[in-house]
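The other protein chains are all here in position, but one chain of the complex has been omitted.
Coming up: chain A.
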């Protein structure tokens, strides 16, 4: 969405939008940054000014479009939400991000399970390849479970947050990794049952 401000919590991101002279990528002579979390006043002023000039130009601009693609203004204390609330969401996000997304993978007939980190894959194709590699000693051939594939008798399924077993590949990748609790490579007739349903 245009003009939506992103809100930072640490100094490094502030530095990234600090207005400086110099070519991008070169390090301008660094001002010593204060140790306190209050942050550089200049950077905040710059952000504030940018914000004010943005809002002023909105009145004049009849087309309603934001002119320059925003170095999104980072505004202290905006939106006006109590730090307590902001922190509890931040903490939750940090928990989720730091953890990595390790899920168990079981395959019908295999004597042991494996574990993979969903975060390292960019999409379903990579995931499928990775799973093939993991279980190739059990001679899978091609893994099915994706649209259009009519390879072997296996289907890749996953258990979602609600406890239901779903076919992998239906939802966007991001949505998938946020709701996937574990994976199961289903074999034989069970798989056929899943694949044939619309």
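The rule we apply is simple: a contact is a pair of C-beta atoms (placed from the backbone, for glycine too) under 8 Å apart; a residue touches a chain by one contact, two chains touch by 3 or more; residues count from 1.
In the analysis below, contacts and distances are computed from a predicted model.
Trainee: Refer to UniProt and select, among "Coatomer subunit zeta", "Trifunctional enzyme subunit alpha, mitochondrial", "Transport inhibitor response 1-like protein Os04g0395600" or "Dimethylarginine dimethylaminohydrolase 1", the name of the complex member that is left out.
Mentor: From the choices "Coatomer subunit zeta", "Trifunctional enzyme subunit alpha, mitochondrial", "Transport inhibitor response 1-like protein Os04g0395600" or "Dimethylarginine dimethylaminohydrolase 1", the unshown chain carries the UniProt name "Transport inhibitor response 1-like protein Os04g0395600".
Trainee: With the missing chain put back, which residues of chain A would touch it? List them for me.
Mentor: That gives, for chain A, the contact residues 1, 3-7, 31-32, 34, 38, 40-42, 45, 48, 51-52, 54-55, 58-59, 62, 64, 73, 75-86, 88-90, 92-93, 161-163.
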